[in-house]
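The complex appears here minus one protein chain, its other protein chains still in place.
For subunit A:
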Amino acid sequence: MSEMITVNNLHKSFGKNEVLKGIDMKVKEQEVVCVIGPSGSGKSTLLRCLNLLEEVTSGDVFIEGDNLTGKNVNINEVRTRVGMVFQHFNLFPHMTVMENITIGPMKIKKVSKEQARKEAIPILRKVGLEEKADVYPESLSGGQKQRVAIARSLAMNPKIMLFDEPTSALDPELVGDVLEVMKDLGKEGMTMVVVTHEMGFAREMGDRVIFMDEGVIMEEDIPENLFGNPQHERTREFLSKVL
């Protein structure tokens, strides 16, 4: 299987604060990689470097072989291949659910409005929100909002989906629906990188789990090993707090 994401010796600093201190990472096609680690360890920053929402300080990021830090990269085009789901949903409040989903295909892929709406319907069905097409985000629950956000990304037909703690702003009873949608995606073969505090999800869906601490990847392994037999003291410490 081919490599979807390759990260070589990635460094990221905010001013004098070095947040990522040399990250190497590969994600293969159809792989689901979960990233865990304490607050402030750089998980979000790493994820945001994968679609250049953060400028990379040094090192390389390749998406399907395209070097994002190279000169000739068309970052807008790359981003259509890399969906991103945020902790706080970031839905467009002035647009209906349908408009949130169709704006990308219409403005970027120049699909007609009719066509975009037609293609949005199976996506809405997939996230279980067919009947919400014409409402505004403010009338949705957190879990519904997050599923719309996932649908908005899926509408661009991405090859990779990045999730940054997609359920940690949700009431506990709403987490399940969002995780279900993500599991379905994983089972359909979507390549995913998921920053999460949901250890159950990581255990069940993760092909690999990465433990980050203070800007480095401390340890990575299949879930059974990382959760069952962590090699580093820091990993054990972290897991004892969250499990």
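Definition applied: contacts are C-beta pairs under 8 Å (C-beta built on N, C-alpha and C of every residue); 3 or more make two chains touch, one makes a residue touch a chain; residues count from 1.
By definition in this document, contacts and distances are computed from a predicted model.
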Name per UniProt, for the chain absent here [options: "Thiazole synthase", "Phenylacetate-CoA oxygenase", "4Fe-4S dicluster domain-containing protein" or "Glutamine transport system permease protein"]: "Glutamine transport system permease protein"
Option from A:20, A:56 or A:91 whose C-beta touches the chain left out: A:91
Candidate in contact with the missing chain, chosen from A:153, A:167 or A:235: A:153
Residue among A:17, A:76 or A:240 touching the omitted chain: A:76
Touching residues on subunit A - with respect to the absent chain: 51, 53, 76-77, 79-80, 82-84, 86, 88, 90-94, 103-104, 107-108, 149, 152-153, 155-156
